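Take this structure first; my questions come after.
For this view, one protein chain was removed and the others were kept in their places.
So, chain A:
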Amino acid sequence: MEMGRDLALLAPELTLAAAAMLMIVAEMFRAARLVLAIGLAGLAAATLLTLPMLSVDATVFGGTYRIDLISGWAKLILLPGTALSLLLVRAEITGRPREGSVQSLVVLVTLGALMLSGAGDMMVVVIGVVLTGLGSFALVAWPRDDAATEAAMKYLVFGAVTGSVMIYGLTFWFGGTGSTLFSELGQLQGQTLVTIAGLIAIIVGLGYKGSLVPFHFWAPDAYQGAPVSIAAYLSVITKAAAFFAFAQVLRDLPRDGGWPLALAVIAAATMTYGYLAALVQTNLVRLIAYSSVAQSGYFLMGVVALGASGFAVPGILVFAAAYVAMNLGAFAVVLLAGRDLGDLEGFGRTRPWLGAAMVVFLLSLTGIPPLFGFVGKFYLLSAAVEAGYLWLAIIGVLNSVLALGVYLRLMVPMYRTSSTEHPSEVGAVLTQGTVVVTVLATLLIGLAAGILPGP
């Protein structure tokens, strides 16, 4: 009886898991198109199954996995985002060996991302981190050249170390509460040392996934070594999942442990460092990698305000949705334009529509209204102010200026006259389709923000 209810609530996850298995089977027959079709169908079905469950607030399997606002919206954000990533993967590596393996790994990693987003228990977080991690290492290593291998190696070592630290630190929380459930974390009230030990573990483990400073070192290398589509995927899906997991863990932790201040400092450092580093990059993928490090700092503003502002959870969700759309879109344009900053020279003049789309993505990443990114940033800033972190909001606002500097470095050359050719490539249709979907989301969802979760 109980089991039946649990399984019904888990329908989207189970669907996706089944799809991933079938994809692997299809890959055994080297049927890349079939793999893609199964993946897209599975993602679509899982998304549809999520829709009627948005208002559910329940837990399954003894409280270890949560079906709530966060995990519901996480599915609505991550599943379509994964579908778009699959299209980009298809566009970039179509016909190359083991294309289907890449597709199946992407879906498996998304499954791990869903586990993180719904985690109600320390062990589920660990499983989520490992599942997303293992798949990601393989995805980064896929090109099998030196750069990719090195990047994957760094990523793996970083992941192994932070993962161990996390598991070790979580044992303190288990010792303090006698339970692995996050809902029991309230018992830590007063046990400052234990709280801090576990907190450091969570910050290290999830901060690595979310590429927070100083755990971000792997990100630019991994994005640069991996195929562009994989970089796009990793930069949005696993990162957003990390912040959903942050929200699941920390919303139960008493705020008097001092963690909001610690995270606020990390948030400020992350956004500032990310944009400063992005200012000096000449490789487009690295530039966007550092800019997405900075965006993590904005995500963290919402985490800082958890439990102190009604804007915190909606802020994380809305910004995640916006971030998935605009970052995927920007990467899709990079896929078409080329990996170097010089490749953008004159791009806006020779390809006016794609150029305009890129401008929309970059302005949205800056946080210019009425684009989607603005709505997300607005919620996050409001959350920080309401939680009493006005200084953090001011740093966030000032960083928007740095952000503009970063993104104008892309926009300005796009409208210079230049002789650079911008030919259409194979697979361009799928990529352009992704650009269209993401640009529409960036332009329109911000205007219709009423449909999104609010405080």
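What we mean here is this: a contact is a pair of C-beta atoms (placed from the backbone, for glycine too) under 8 Å apart; a residue touches a chain by one contact, two chains touch by 3 or more; residues count from 1.
Simple rule for what comes next: contacts and distances are computed from a predicted model.
Looking at the choices "Transketolase subunit A", "Transport permease protein", "NADH-quinone oxidoreductase subunit M" or "Hydrogenase expression/formation protein HypE", the name in the UniProt record of the chain not drawn here is "NADH-quinone oxidoreductase subunit M". Interface note for the absent chain: among A:393, A:410 or A:430, the touching residue is A:393. The missing chain, though absent from the display, is touched by one residue of A:21, A:153, A:368 or A:436; that residue is A:368. The chain not displayed touches chain A at residues 314, 363, 368-370, 374, 378, 381-382, 385-386, 390, 393-394, 397-398, 400-401, 404-405, 408, 412, 415, 449-450, 453-455.
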